[in-house]
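And now, subunit A:
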Amino acid sequence: MFLLGAAGLLGFLGLWWGLSASGLVAKQFLPTPLEVLARTLYLLTEPFAGATLPEHLARSFERYAYGFMLAAAVGVPLGLLMGWFRWLDDMVTPVFDGLRFIAPIAWVPFAALWFGTGIGGPIMIIFSGAFPPCLINAYRGARFVDRTYIEAAQMLGTGNLRTILQVLLPASFPSIVAGLRIGAGLGWQSLVGAELIVASAGVGYLMVQGQSNISTPTVMAGMIAIGLVGLLIDVALRQVEAFVRRRRGLA
Partner candidate 1 sequence: MGISRRSMIGAATIACLLALWAVLTMVTGTIDTLRFPSPVQFWQSAKQIMTTGYADGTLLSHALHSLELVVMGFVVAAAFGIPLGLLMGWNRRAEALINPVFLLIRPIPPLAWIPLAILWLGLGDAAKIMVIFFAAFVPSVINTFTGVRAIEPHLIEAARMLGTGRWRFTSEVLVPAAAPMIFTGLRLSLQASWTTLVAAELVGALAGLGRVLNVAQQDIYPSMVMVGMAAVGALGWGTTRVLAAIESRAMPWLIVRA
Partner candidate 2 sequence: MSAIVFDNVGRRFERNGQSFPALEEVSLTVADKEFVALVGPSGCGKTTCLRMAAGFEMPSSGRVLVGGVPVHGPGPDRAVVFQQFALFPWKNVTDNIAFGLRNKGMLAAERQDRVAGIIKLMGLEGYETAFPHQLSGGMQQRVAIARAYVLEPEVLLMDEPFGALDAQTRIVMQEELVRIARINPRTVLFITHAVEEAVYLADRVAVMTRRPGRIKEILDVRSVREAEDWHRHTRVEDVMDLESFVHLRTHIWRSLREEKVDAEH
């Protein structure tokens, strides 16, 4: 099985290299894997479009972190409360459903007008991407919590606030963590989109500059970097999620 996997990978790389090196596809469009690798290494230390690759990544990640944390900080508590207080659910859901279908990226022009080129713009986009899963999963976790936990708490004379904090929240935790993981992924994707359109630094901006300078290796290096970071974020959060599930005996 492992051999098959290695064969598949090598086959793919071989095909790529073959198409490029033989000139079947112009070098301009499809650089060889080696060229891409070389360019990536080069960009690790040499600046392009204003900064080195790690520096661009850091700027991107900074915005991403703010946007994501905001989405989580608003989405999770709101979702929990909506799951608990029916009237809040009735109020918020129609508004949320209305806005939800607007692709996060469609907020970019609006954000640009509202925030200009400041950090507020990207954060808004990331927020609109990461917010729905955080909210929905917290809501689902709270709403569909096993009724017997709530009844047990009521029987023991637990007040509202304490029930929410000490029964609802822990019971919803696996769902919340799953929502955070999905939100993290969507937020990262939204960030990339935002940076393609309005940014003066960051990995998305790097790729746009690479494209206008017809430097395909640069564009591909950017793609790899974005993919790698996105993968790391996902893997890290999956570990957290698995840990939480194991602690609960859900694994």
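Just so we're on the same page, a contact is a pair of C-beta atoms (placed from the backbone, for glycine too) under 8 Å apart; a residue touches a chain by one contact, two chains touch by 3 or more; residues count from 1.
Selection rule: all candidates are chains of the complex that A comes from, given by their letters.
None of the values given here were measured: they were computed from a predicted structure.
Per the touch definition at the top, the candidate among 1 or 2 touching subunit A in this complex is 1.
Across the interface of their complex, candidate 1 is touched by residues 1-2, 4-9, 12, 29, 87, 90-95, 98-99, 101-110, 112-114, 188-189, 192-193, 196-197, 204, 207-208, 210-211, 214, 216, 219-220, 222-224, 226-228, 230-231, 234 of subunit A.
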